[in-house]
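Yeah, one chain of the complex is gone here, protein chain that is, but the others are all in their spots.
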Amino acid sequence: MSRRRKKTQRKHGLPPGTLVFTGDRHTDVPDIVLVQYTESDTFMQSAREMAPPAREMAGVVWYDVRGLHHVPLIEQLGRQFGVHTLALEDVLDIQQRAKFEDYEDAVFIIAPALTFDEATLEVQHEQIGIYAGKDFVLSFQEKPDDTFASVRDRILHGNGRIRKRGADYLVYALLDTIVDHYYLVLDKLEELIDNQEHQVLTAPDESTKRSIHHLKLQVLALRKTVFPLREAVNAFSRSDNPMVQDSTRLFIRDIYDHTIQIMDAIDTWRDVLNGIFDLYLSQLSFRMNNVMQVLTIISTIFIPLTFLAGVYGMNFQNMPELGWRYGYYAVWGLMLLIALLLLHLFRKKRWL
Amino acid sequence: MSRRRKKTQRKHGLPPGTLVFTGDRHTDVPDIVLVQYTESDTFMQSAREMAPPAREMAGVVWYDVRGLHHVPLIEQLGRQFGVHTLALEDVLDIQQRAKFEDYEDAVFIIAPALTFDEATLEVQHEQIGIYAGKDFVLSFQEKPDDTFASVRDRILHGNGRIRKRGADYLVYALLDTIVDHYYLVLDKLEELIDNQEHQVLTAPDESTKRSIHHLKLQVLALRKTVFPLREAVNAFSRSDNPMVQDSTRLFIRDIYDHTIQIMDAIDTWRDVLNGIFDLYLSQLSFRMNNVMQVLTIISTIFIPLTFLAGVYGMNFQNMPELGWRYGYYAVWGLMLLIALLLLHLFRKKRWL
Amino acid sequence: MSRRRKKTQRKHGLPPGTLVFTGDRHTDVPDIVLVQYTESDTFMQSAREMAPPAREMAGVVWYDVRGLHHVPLIEQLGRQFGVHTLALEDVLDIQQRAKFEDYEDAVFIIAPALTFDEATLEVQHEQIGIYAGKDFVLSFQEKPDDTFASVRDRILHGNGRIRKRGADYLVYALLDTIVDHYYLVLDKLEELIDNQEHQVLTAPDESTKRSIHHLKLQVLALRKTVFPLREAVNAFSRSDNPMVQDSTRLFIRDIYDHTIQIMDAIDTWRDVLNGIFDLYLSQLSFRMNNVMQVLTIISTIFIPLTFLAGVYGMNFQNMPELGWRYGYYAVWGLMLLIALLLLHLFRKKRWL
Amino acid sequence: MSRRRKKTQRKHGLPPGTLVFTGDRHTDVPDIVLVQYTESDTFMQSAREMAPPAREMAGVVWYDVRGLHHVPLIEQLGRQFGVHTLALEDVLDIQQRAKFEDYEDAVFIIAPALTFDEATLEVQHEQIGIYAGKDFVLSFQEKPDDTFASVRDRILHGNGRIRKRGADYLVYALLDTIVDHYYLVLDKLEELIDNQEHQVLTAPDESTKRSIHHLKLQVLALRKTVFPLREAVNAFSRSDNPMVQDSTRLFIRDIYDHTIQIMDAIDTWRDVLNGIFDLYLSQLSFRMNNVMQVLTIISTIFIPLTFLAGVYGMNFQNMPELGWRYGYYAVWGLMLLIALLLLHLFRKKRWL
Partner (left out) sequence: MSRRRKKTQRKHGLPPGTLVFTGDRHTDVPDIVLVQYTESDTFMQSAREMAPPAREMAGVVWYDVRGLHHVPLIEQLGRQFGVHTLALEDVLDIQQRAKFEDYEDAVFIIAPALTFDEATLEVQHEQIGIYAGKDFVLSFQEKPDDTFASVRDRILHGNGRIRKRGADYLVYALLDTIVDHYYLVLDKLEELIDNQEHQVLTAPDESTKRSIHHLKLQVLALRKTVFPLREAVNAFSRSDNPMVQDSTRLFIRDIYDHTIQIMDAIDTWRDVLNGIFDLYLSQLSFRMNNVMQVLTIISTIFIPLTFLAGVYGMNFQNMPELGWRYGYYAVWGLMLLIALLLLHLFRKKRWL
């Protein structure tokens, strides 16, 4: 929850339209990979710092930028493909929610990629911006990991239908890759929730409530991320932008179904986590009840007996019982009787 | 909640459009039953592994496949009836939510069938995919049990209106069979909820909270399943696909009413289960109160008396009371008086 | 919550379209009352088992059937007035939610009538089906009580506008009678809720939580019943079916307003009952606090005193205080001082 | 919550369309004030029991009726201005929700006026019905207080724009007066909520939970009243009834904004009151913790000491320590040591 703060520190007060990268530097120089392909041909070139020029050929041009802190690079690509300033600003401002914007003959999508950090047990976001026209796709990744390697491989090796279709299908493939990664995060979270549930049912301890709270925060953060993505994918699938072909729409619809399924899972987990927390609280109550019962049983049995011992410990000169021959044994008998009676009572009350 | 994990393990990283079965093998070889019928005539043939060829005759052709792990079979049927690849993928991916898709002259429905496992007290899902055109119906079942036996019997024996109507009515009959099974699951759950309520009211114990939590999870899972089914059936009933006749629409509407009724029941149960859990917690509180009262009453009575006994157990040389003739009896009297006073006080406070 | 179970036991597995009564027999033979009327003329005849033939006359024909287990009777009326099979099925299946269906020149309404059973303190449902065309109304009641006596009287005595208007107004009058009965049930429930609130505020005991839970269940059940009725009445008021005249629409709108008002009341009660339960829990907490305070005050005062008495009850040979002349009195003084100090402390902490 | 009951007692069983006043008599004879005005001229006459005839003059005629139990008066006005029977019924039935009805060339509004009863701390409702056409306004008030005195004054003294505009503006002015009074009630409630919050934070006692519960009920009742009013005012502002001029619509929109603001406040208070109740419960828990800590500290310190004293109070003949010269002082020292150790432990656990 601490990334927001940086935004205002760096950007507050600047006129809108100024291009400023609001994230952390994750790499020294950005990596740029250029891929061009037709159904029969492919070309690939990678560079650092500035984008390599595209070759003169038909088909789709795809620039994949990893690392956003080098603003001139973004401006160069923006000028080259006529990207709207507001879209460039959004690409650089890593605080954006997922969104879909229709430009005249291009579409612009912001989609967060998720990974799960096993060390902190936190969901990590990476903002990915995709700007695509009829024959080009620009993808801007905040961090240097090669998220789209599998898509590039499919293009280069000609797997699946990707080379037979246009830029819109490439956008679909990129989004599909992003959403596919969500399932890995979901699996991790599901595993943690299952473990938590098991722990609450078997051995809840002081750290349990923090872990549940932590999981709740992760699920809340996930919800905040996925909900706008669902809307964005829906808008994309319904867009009448000329760059989206009807045959691709069905595929985008398929991603939409996935985002709905993910939202379903998240909403269910919210309820499940609330249920686990309630369970934890009732576990505490139950345990308290047990502790109190033990205290009450022990106290209730020995307090009268101790009183009796106290009575015969008094030093009155005239206490006839003290002189009785079997007085001591009689008292022991009386004490035993009282104890047995009380035990019987507790059993009847089902405290034992 | 563990089935999802398998998906990502098996399918993650493959290009979209690859046909992979994501479920468990429930049988060695899939069973395929071919039924063909007109109003006056029927033909049935069953096979394993590959689909038998349909006879040359008018009327409706219905292939019912049980077991989905044999991908070539699915591909064969898909090619034969021109099924869209995405639909075939959905048939094989058993993680799908219920959905309805309109293809040009065919409809595709995913609907989960439910059973209740008496051993684990868990609701079990089986994914069923139905792809139907003007004169054919393909049904794909994940598991080998013969869910649609009753529909087949009605066709073969000519019961009801089924043979007089087209493929759309057969789809209705299949969906109706699926939804009818839901009521059996609902009855089971209702019985369990009623039992749970009774147990909370009479003898809540340590396992109670787990049982309620377990029931909550079942109801949540059920909700997650039925909600998209309701939407799918609604979309089906409103579809203007040429394969759906107006006279059948009323029947589909009837299934829609059932799904609404089921959702109503589920939503009510959610509230009921929350109410039962609150009741359970208040039961714990009430019991704690009782335990504390017993402890307090016993302690409050005997603590002063024990103190008094302690006083006259002191060994001071100059303690005139010790020499009094009836000192001992006077102390007993005083103790009795104190005890009676305190008992009176507790009765006034309604603790007794 | 036990009526549903019967449905599946009796109807599960039968082909759709089979007429089966799914309720309990509330009477031996069904009562049928035939009423015919024009503005100037009325005719009434009652029968058992089979419907009497209607007289040849203009105006409205109304068959009121009480008791649904005699299926041939229902079939006879269905054939005579051309009722759709699905409507007949719904009439006989007493598990239906309220609904409104538009048939070509007729409307079909399912509306539950409510009564409050003073013995079990439970809301009882009776399903009433109304099928009406331009000049006839069929009403099917599950139970034998004469719910619509007042409407019949108004027709026979010519009270109000009922005889001046058509079949649509009669349907309105029947629905209005049903909804009017809801207010009686609401009054009863409101009284019970008020009593419960009073009891929680004055003398909550062990049974309180069960009573609140019971009321919650009643309110939930009521909500489940009234919500679809509101939708059905709304649909009726907006229906462009030729049998509904514009002048009647305003009256139906009036029933719609009543159902909204009833839903408002129910939703408010839900919140009120949750508030009462919270109050009850806080009452328990408060009481526990009081009990604990008494225990703590008594213990905290006497435990140090008893310790002191114990010290001077020790048998050391060399304990100079024991030989002091006023040692005993000094100890009493010390004890008094300690007690007063502690009492003062408790008063400062506002525990007394 | 007791006003509803009367309705059913008085009206249940009567045919719809019968005019019956369902409220309490708040006055002996109703007051009727007739006001007529054009931009330049005004005329006013007041009467009791029956409405005085209007003068022959252009402009707007306004009958303001206070007290509704005299049914013939209502019928007289209804006939004179052609009011629909259902509207008259609604005027007399004081259980109505706020509503707006479009009649052919007239509008009908039910709006509850609110006052705050300082004695019972309850929100009081008065139902006000307004029926208005192109050149007349009828206002029907349940109670005798002169709610609309300020509007009448503005007309008679020609303040503001009221005399320059038509009947629709007068309706606006009446509604504005009603809604203005809401703010007084809101202020009172806000003050009570602020006081309650302060009390919970400083000195919560047994009555606190009842007061919070009482405030919750008031806010719920308020919500139930204002919500339909908002809808009614919205419908009024969008109505295309010929009696509503476009220039007035903006003013009605202004009232609509007020009702939204009021709903906002109410919804916020609901959350605030829930928060206060949670605070109260946590206050109880915290206090309980404190009480328990005191008990535990005192008990834990003295119980071992008392045990030690008990040991040396035993009467064994062979107990060497008893004969030691400084045995008694050694025991005191040991006791002091134990007490200090335990105090140190408690300080480390932050219990002190």
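Just so it is clear, A, B, C and D label the chains in written order, and each chain counts residues from 1 on its own.
The definition used in the following text is that a residue touches a chain if its C-beta (ideal position, glycine included) is under 8 Å from a C-beta of that chain, and two chains touch if they have at least 3 such contacts.
Keep in mind it's a predicted model, so treat the numbers as computed, not measured.
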| item | value |
| --- | --- |
| In the full complex, displayed partners of the excluded chain | A, D |
| Residue, one of D:I32, D:M243, D:V272 or D:M335, that touches the chain absent here | D:V272 |
| Candidate in contact with the missing chain, chosen from D:L121, D:M288 or D:A339 | D:M288 |
| Where the missing chain touches subunit A, by residue | 1-2, 4-5, 7-8, 12-13, 15-18, 84, 86, 95-97, 99, 206, 209-210, 213, 216-217, 220-221, 224, 228, 277, 280-281, 284-285, 287-288, 291-292, 294-295, 298-299, 302-303, 305-306, 309-310, 312-315, 319, 321-328, 331 |
| Footprint left on subunit D by the chain that the document does not show | 150, 154, 159-162, 173, 176, 180, 183-184, 186-187, 190-191, 194, 201, 250-251, 254, 257, 260-261, 264-265, 268, 271-272, 275-276, 278-279, 281-283, 285-286, 288-289, 292-293, 295-296, 299-300, 303-304, 306-307, 310-311, 313-319, 350-351 |
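Simple rule for what comes next: only the chains that are shown with their structure count from here on.
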| item | value |
| --- | --- |
| Touching both subunit A and subunit B (chains) | none |
| C-alpha-based rotation, subunit B on subunit C, 0 to 180 degrees, nearest 5 | 70 |
| Centre-of-Cα separation between subunit C and subunit A, whole angstrom | 42 |
| Subunit A residues counted as touching two or more neighbouring chains | 313 |
| Chain contact topology (line, ring, star, complete or other) | line |
| Inter-chain touch pairs (all) | A-B, B-C, C-D |
